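Note that one protein chain of the assembly has been removed; the remaining protein chains are unaltered in position.
Labels A and B are assigned to the chains in the order they are written; within every chain, residues are numbered from 1.
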Amino acid sequence: MIVLRRAVILLVTTAVASLVVFALLAVLPGDPAQVALGVNATPELLAKARHEFGTDRPLPVQYADWLGGLLSGDLGRSYVTGEPIAPRLLDRFEVTLWLVGTAMVIAALVAVPLGAFAAVRHRRTSGVLVSAASQLGAAVPGFLAGILLVEVFAVHLRLLPSGGWTPPNADFGAFLRGLVLPALSLGLVQAAVLTRYVRSAVLDVLRADYLRTARAKGLGPVRALVRHGLRNAAVPVVTVLGLQLATLLVGAVIIERVFVVPGLGSLLLDAVGTRDLVVVQDVVMLLVVAVLLVNFLVDVLYAVLDPKLRRA
Amino acid sequence: MLAVDRLGVRAGELDLVTEVSFTVSAGERVGLIGESGSGKSLTATALLGLLPEELTASGSVRVAGVEHELVGAPERLLTKLRGSRLAMVFQEPMTALNPAMRVIDQVAEAREVHHPGRDRVLVEADALRLLEQVRLPEVATLARAYPHQLSGGQRQRVLLAMALANDPDVLVCDEPTTALDVTVQAQLLELILAGVAERGAALLFITHDLAVVATVCERVLVMYGGRVVEAGPVREVLTEPRHHYTRGLLDASDLESTDEHGRLHAIPGTVPAAGEFPSGCVFRTRCGRADEQCADLPPWTGVPDHGHACWHPVGGDS
Partner (left out) sequence: MRSLVLGGALVGLIVLAALLSFLWTPYDPTLVDAALRLRGVDWAHWLGTDRFGRDVASQLMVGARTTLYVGLVAVGVAALVGTPLGLLAASGPRWLGELVARVNDLVLAFPALLLAIMLGAGFGASTGTAMIAIGVATVPSFARVARAAAMQVLTTEYVLAARSAGRRPLAISVRHVLPNVAGLLIVQSSVSFGIAVLAEAALSFLGLGTQPPTPSWGRMLQESQELLAVQPRLVVVPGVAIALAVLGFSLLGDGLRDRLDPRLKGVGDAGR
């Protein structure tokens, strides 16, 4: 029931979001034909280009055309290169997904044990140090972390490339080496943020009455936390993890710029540079749909983890 | 069965429970009463070694048949004893059960912890039998339910089933019926009494409700300001109290009698916050009978399980 309801909400929100993306870019000043042909273009050429781009049609028709294209997988052609956008978008998206997925795994692997440790030891120096470090880490911009990691591992130690990208099927070793630094800069900063959430979730669970009940049954402290605490602590952590996936997608845009990774972010920023509005529109829409989809999945997972919500 | 000697609970420099001593024999039912903030629950939690990290216990807690002293005992030993020799039913039926685990699994776990390797099918059968014993209605359905689908009384039955799972020698109940309706309360009290009687277990029953103590217990300890101020057989303490605090509690719960202005009796003032109790007799700031002598700590008069700590006992010295 709750899944169905959320699915309907997802569809409606996505439709509204597409309208917002289209409207924002359509009402903004700037004539794509003019941008593509330069300031010296003759009126005839401009009119011809506008006709080619389809920007001479009424806005509702343009929107319907774009939306229809989105649904059928045809994302139009670039105003600048004239090439179809969809294949390039998918290539770039794959790169970004590798980056974001790896960063997410790094963040979870670092944050869950560290956060649990900081919670269990919240009265000891070691726990306080971990939570102070995570607070400091969360204040570091991802791009700064990237620049510093490049300096240490690429420039000084010469262990890893400072940027660039090798597809996994071309040379897997090179792919992994190229993935490490951007994924680390994205993942470690996220790990710092996540550590704080894990800590507070575990701390809540440690103070919960049912944990005391479990101890009173004769479960040892660790066993009680693992059997009764983690699942309950998982509910808030999964929510944050989902929200973070959205932040990671956006953070990837910046990190791709630092590491010259040919992902969605580079595509987007390049398109902004060349004022290739239709590409901007498509990439933004893809990212927005990705964020909405992730939030939907989080809601579903939430219902699975929390029995109270299952029949709500 | 249970012997507590000069038990204390401290938070840093602050004494929350001081020199609490009592014993409970097998099959005996002892009540622990007092207002909120008197240290009853802390005493109970300290018995099982489940105090929050920031609190420390001192003194002695012994259980028959266990060589080791329980205060400061290694966690491994306490873990082994909890749920098997010493069991506890907590106050909050709404939060004391794990919200993400089926009821039967939580009861089964209580069995399983102390019977490792026992066949899963048998453990589940045990759990179901325990839930039947505490008369959980519609056992077949409700056993598979999650806690939020149960009423407060049903959850408290589940907690009792868990506590009785391994036939404990000592059962501690911390205000198990306070949050319940009166009718449900009576049913649960009967179940507790039947449960300990069948097992010959010692019962320590904590409550602020004098009527409940009178029905459940044979002996009673009255706590105030983290100290036991009076102890003795229920009938005697509740009819001829010696300590002015006990007297006040009784007057306050008596809805028939009124003072000279026709108002119900009440103990003047409120329970001070932890650490704000006076030196000497802890009750002297609210006691009508207090004088200079009460600035000194009154000694315990009588034997440990029957006596009082007051310079000017009700009914005079005898």
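In this text, contacts are C-beta pairs under 8 Å (C-beta built on N, C-alpha and C of every residue); 3 or more make two chains touch, one makes a residue touch a chain.
Please read all numbers here as calculations on a predicted model, not as lab measurements.
K.L.:
Out of A:Y63, A:F93 or A:F143, which touches the unshown chain?
P.N.:
A:F143
K.L.:
Please pick, from A:I85, A:A116, A:A233 or A:A246, the residue that touches the omitted chain in the full complex.
P.N.:
A:A246
K.L.:
Spell out the interface residues on subunit A facing the chain that's missing from view.
P.N.:
9, 12-13, 16-17, 20-21, 24-25, 27-30, 135-136, 138-144, 147-148, 150-151, 155, 246-247, 250, 253-254, 257-258, 268-269, 272, 275, 277, 280, 284, 287-288, 291-292, 295
By our rule, only the chains that are shown with their structure count from here on.
K.L.:
Compute the distance, rounded to whole Å, between the mean C-alpha positions of subunit A and subunit B.
P.N.:
53
K.L.:
Enumerate the contact residues on subunit A facing subunit B in the complex.
P.N.:
Those residues of subunit A that touch subunit B are 123, 208-210, 212-221, 227-228, 231-232, 305-308.
K.L.:
State the interface residues of subunit B toward subunit A in the complex, per the touch definition above.
P.N.:
Residue list for subunit B touching subunit A: 48, 50, 53-54, 75-76, 79-84, 87-88, 90, 92, 95-101, 109-110, 113-114, 146, 148, 159, 162-163, 165.
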